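Here's a structure for you.
A protein chain is absent from this complex, but the other protein chains hold their places.
To keep things simple, chains are lettered A, B, C, D, E, F and G as they appear, and every chain counts its residues starting from 1.
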Amino acid sequence: MPDAADFARLDHRRADRTGEPEVVYGEHKPPAEVAALLAALLTGGSSPVLATRCSPAHAAAAPEAHYDSAARLLVARRADPVDLGTVVIACAGTSDLPVAREAVGTLDAFGVSTDVIADVGVAGVHRVLAETDRLAAARICIVVAGMEAALPTVVAGLVSCPVIGVPTSVGYGTAFEGLAALLGMLTACAPGISVVNMDNGFGAAMVARRILRAGG
Amino acid sequence: MPDAADFARLDHRRADRTGEPEVVYGEHKPPAEVAALLAALLTGGSSPVLATRCSPAHAAAAPEAHYDSAARLLVARRADPVDLGTVVIACAGTSDLPVAREAVGTLDAFGVSTDVIADVGVAGVHRVLAETDRLAAARICIVVAGMEAALPTVVAGLVSCPVIGVPTSVGYGTAFEGLAALLGMLTACAPGISVVNMDNGFGAAMVARRILRAGG
Amino acid sequence: MPDAADFARLDHRRADRTGEPEVVYGEHKPPAEVAALLAALLTGGSSPVLATRCSPAHAAAAPEAHYDSAARLLVARRADPVDLGTVVIACAGTSDLPVAREAVGTLDAFGVSTDVIADVGVAGVHRVLAETDRLAAARICIVVAGMEAALPTVVAGLVSCPVIGVPTSVGYGTAFEGLAALLGMLTACAPGISVVNMDNGFGAAMVARRILRAGG
Amino acid sequence: MPDAADFARLDHRRADRTGEPEVVYGEHKPPAEVAALLAALLTGGSSPVLATRCSPAHAAAAPEAHYDSAARLLVARRADPVDLGTVVIACAGTSDLPVAREAVGTLDAFGVSTDVIADVGVAGVHRVLAETDRLAAARICIVVAGMEAALPTVVAGLVSCPVIGVPTSVGYGTAFEGLAALLGMLTACAPGISVVNMDNGFGAAMVARRILRAGG
Amino acid sequence: MPDAADFARLDHRRADRTGEPEVVYGEHKPPAEVAALLAALLTGGSSPVLATRCSPAHAAAAPEAHYDSAARLLVARRADPVDLGTVVIACAGTSDLPVAREAVGTLDAFGVSTDVIADVGVAGVHRVLAETDRLAAARICIVVAGMEAALPTVVAGLVSCPVIGVPTSVGYGTAFEGLAALLGMLTACAPGISVVNMDNGFGAAMVARRILRAGG
Amino acid sequence: MPDAADFARLDHRRADRTGEPEVVYGEHKPPAEVAALLAALLTGGSSPVLATRCSPAHAAAAPEAHYDSAARLLVARRADPVDLGTVVIACAGTSDLPVAREAVGTLDAFGVSTDVIADVGVAGVHRVLAETDRLAAARICIVVAGMEAALPTVVAGLVSCPVIGVPTSVGYGTAFEGLAALLGMLTACAPGISVVNMDNGFGAAMVARRILRAGG
Amino acid sequence: MPDAADFARLDHRRADRTGEPEVVYGEHKPPAEVAALLAALLTGGSSPVLATRCSPAHAAAAPEAHYDSAARLLVARRADPVDLGTVVIACAGTSDLPVAREAVGTLDAFGVSTDVIADVGVAGVHRVLAETDRLAAARICIVVAGMEAALPTVVAGLVSCPVIGVPTSVGYGTAFEGLAALLGMLTACAPGISVVNMDNGFGAAMVARRILRAGG
Partner (left out) sequence: MPDAADFARLDHRRADRTGEPEVVYGEHKPPAEVAALLAALLTGGSSPVLATRCSPAHAAAAPEAHYDSAARLLVARRADPVDLGTVVIACAGTSDLPVAREAVGTLDAFGVSTDVIADVGVAGVHRVLAETDRLAAARICIVVAGMEAALPTVVAGLVSCPVIGVPTSVGYGTAFEGLAALLGMLTACAPGISVVNMDNGFGAAMVARRILRAGG
């Protein structure tokens, strides 16, 4: 295993400034590099220690870390639970679940509790209306949706908490790998919605955690 | 006034083949040309006789025609009313009304009855749910929406009739002059929706009329 | 086989509202999930029961369903035939046939009769003109075309029924995976055309069925 | 002045659900319509009552409202101040100030206190570093930037609170009216950033307010 | 009037190499500059001498030249007629006529005879079929069309001569200022079509002239 | 081998109208289908008989046809040589050769003689200038180039014959799979250039053949 | 005149770090603001003091500065001449001259000598070859071109010095306001070319000055 100091510049003081340790972005990186970075972060005392967008090959190179294959997350250390309220993660279709799981897995690694409301796309709007109570109990809603991505607008009109939209690359043709969903969320006619990159469940979780702490 | 025969080739047998007379597309055309085309269609016996996307200057050049400035329609002859059921035109915001009015004005010229349900965007989804009865009474729904254009999906999940989506150029930034709305409608996750060009209220009306006649 | 209730929220009352049961979108879903969803829909009494965009692996996981590999459809229950007239599916080239077959297979599962007119692209316009009688007998035309997608315009000028355009991803270079065809259909200069997503033969069939029922 | 009830469907119960009254989107609307909507909201007891993207003509039609021409806001009623901490609005260049002012004016109307840090683009990164203390005192940072929009990334690496990015349409050529800035913010390599539509200072303010209340 | 030699570098030997004199591109150029360039070309003996995309202001600055306002051409010297056969210019709609006229005016200035077949869009395909004889008599067809631009494909399937497609910016929404037409022509499924820039009637004429001379 | 009549509609009278037989587009088609179409065209007497964009699997299914793997052409019958002058095919880089070879192979099948001038990109402009004599001898120049595609402009400034530009998908990044080359050719500042789709060597050859015959 | 300190944060130590004073970007800024910024920079001792993209209204507000209307530059203080060799600015067409002049005016304000070679587009490649000596004498070439922007490639193949490409928005249709030129320059097949934003003559000049100083 290579030494992370040979190729990377870990930002050990990031947690002091931002309250978050460095997180490893696994995609594009050789498995041995990801393993070395996780090892260095473990040694450096980061909490939690995780890597995103990891393949089974990454997981094999870091056997001490827990691998969530649906979320593509490698978690080498979990933070202690925090009592900051619940983040609801709503997703429009079952195909959006992997992205939702990345958000759940990230929040879980940071000790934040979550509640997943799956398969409530607005083609059957009664499904989401039936969950009004769970939505109302959220301190934050992360809404994961592909295709026309109408769910964040409907949710933001039902709740008073912030809504973080995560467009997904689910779909074909004019879904344009999530672009239709992204544009839809950015032009949503309900206030209170902000957006992260396509399929970026991790990013949504990090925004959610900052919001929770902002309220502390 | 120039003679339409000098510059155009009116398709006098179109109505025989398709059940629709030629309609004048006013944009890009000088007012005198539009007036000449309307005159030729009147003489030729077309019914109705109308021109779309007309400015006040067009209207001034064809004083015998009725001008609907909101819809930008010039109607020189109205067809007799037909008994084909009602077309509901739902629109998401008040800014979408001009496009809705183009659809209404076109159907009206063809003698088809309409029912407009305005300002029922899904940011307050209870507004559209409150109109379920009117929606259910429709033989066709034309749904006009800009921005993220979530309304057709919600409507198509509430009714059993065909839904024709009309994306509008309302909005700014990533609305991209209706592109976001168009992509949203084309990727709608509810079945039964087909789509026409941005701001094309006229086109939606013509599709609706063909559908009504198909059921005859 | 997992239980569909564990990961999905089947909309059992959709048929009451919209006249259509839920249909499974196979792409992106693991075969066992598709099989579980089909099983749940069968149990729930839906009719028909089908899944779109299925691979042979999906078919292998649901051996009791009939698999149409060209159309990529899995049909687990077929609806009774209905007497709503014939839907003509015209396609421009032989490469467009798989999309046409998805439309045909879907309508067939819903009990609607179809008539396929293949390989009538407008580069040899006499071919489509020779089929004027079959076109005129249609209550609806679904027109499937890639590349410049001129066929819907020509067809819409020959018939009086609604035309549903399905752009296909056939072609290369500036075909841009169906975008050229889509833009062409949306800007078609003949009235009476509405459009669905690229390669969405299923969607066109569902629009057609709603139109047929609207005429009932 | 027309009666708002004749053309709009005010969502009087929105505040109950979401904690926010309806806000009028002035662009595309005739001045008399905006004035009528403000009057109806005043009568209905909304607080605050404001309209965004208003021109001087809108202001002239609603003389009782206060007009902020830089922010293009019309404020007809201001809410009582709330004690939710301070929102810092940082902007990269002086050309981004109008968008920043829309955010400030909106938060002000809702009674939220703000602190503007202007002209701290990263071409002279020492300028933003010199404001570390003011940034650290923020409960939320709204970062307004056009062109390459690097400021949100730098800020998010300096603070622990949520960062809301607002891309602006400042620039020319490959700025593509804010698209470059938008893409930059969505791909920012620092966690904790979410994004709203181009030039949408109002939207950022509404997200900020929801975040503040989520922490209450 | 400034001296062209002060700001331009006329390529006096171009005609020797390519058989074509320099032609002035008027757009973006001050009227006095266009006038000076025309004067220099007249003095230099070029034949013909013309400028494209000229406004009435350009025409006023060069009163000795003939101005065709529809085609936006300034012709200061006409070439002698040549006997190279006829170029047919077919256009889909009356709104495409200005572009057709730029092609006609350019060929006319070069002494080439033309035959214009206007308003034969394929929405009424019988119109173009009725002109089969005139089309068959062409040595070259220039086909001018906006929107979905299906006409070149149909024409190329009817004739044996080369077809030059000119997409026009006529239309709105997804016409995208001629992009839909351009993509359609480039993906045309009939062989024998090549394409020039949007609205480039001049360019099509120059290609046509080279083709005619190639056959000499 | 299936029977072509079962799935295709061969346009046997195309040669009468256009002087060209049908040509099979191999991409997207199963090998057996291509073989059946070639067999039907052979039986029908077409000359030449060829299929484009064929893989080795296509070639294996049609063993009696000659396969040019670089050009991806299957030629089942060659036409007699015609005496129409020489088509020069110039290409900018060695990576553009496969597309050039598709043009050469097509013209060869039609009996037209060609002259290939390879690797004369304008980064070393002396290379193309050194070939001025061969270029001047051409009745038509097909210019094949990727990346910035400057070669057609330079060539069109050196010769008096028509120039057909073929953008190629060679390159990476902002080459955007040939889009940069396409846009460059369409905006070329030299007259006499028309353009076909990316990588469409076949299409350029067909345009060239029509031009040659137009001159006959 | 407002005080610049009230709205801007002048980076007075920029020259220490980068060798360049701040330069005012005039577009989007009210004239009084530009005037105030120039005054502050003059007082602060910057040299030179200039503002880019200024309209006549800006010039009127800062009467002590020299206004170059073609280049849209306001120069309030000129730096002393430096002896760093000559920058050649070559431009393809006369319509590109305003952008070339912005580069010239900027270098002039910084005391750098320039040599402009105008109207040497590659449609007549002999024109640029005739200037080989002047090009060879350059320490840097700035090449300004719109449309297909082939000139930088040709120049970079003739000289050994760095070439800075400036795409311009000259052209129409597929020129896409400079995008075609930009893509062309970025994919140029000659080494030694780097690129700045569309129409950014100022930016090219600043790069050139840094290069000259790097060689000091």
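Odds and ends about this structure:
FYI, contacts are C-beta pairs under 8 Å (C-beta built on N, C-alpha and C of every residue); 3 or more make two chains touch, one makes a residue touch a chain.
Bear in mind that the values here come from a model prediction, so they are computed numbers and not experimental data.
Under the touch definition stated at the start, the shown chains contacted by the missing one in the entire complex are A, D, F, G. Within the entire complex, the positions of chain G that touch the omitted partner chain are 14, 17-20, 23, 139-140, 156-164, 182, 186-187, 190-197, 202-204, 206-207, 210-216. Residues 92-93, 121-125, 129, 146-150, 153-154, 156-158, 171, 173-176, 179-190 are the ones on chain D that touch the missing chain. With the whole complex as reference, residues 7-9, 11, 13-14, 25, 27-29, 33, 53, 169, 177-178, 182, 197-200 of chain A touch the missing chain.
The rule we apply is simple: only the chains that are shown with their structure count from here on.
Centroids of chain A and chain F (each the mean of its C-alpha atoms) stand 50 Å apart. In chain D, the residues that touch at least two other chains are 14, 182, 197. Across the whole structure, chains are in contact as follows: A-B, A-C, A-D, B-C, B-D, B-E, C-E, C-F, D-G, E-F, E-G, F-G.
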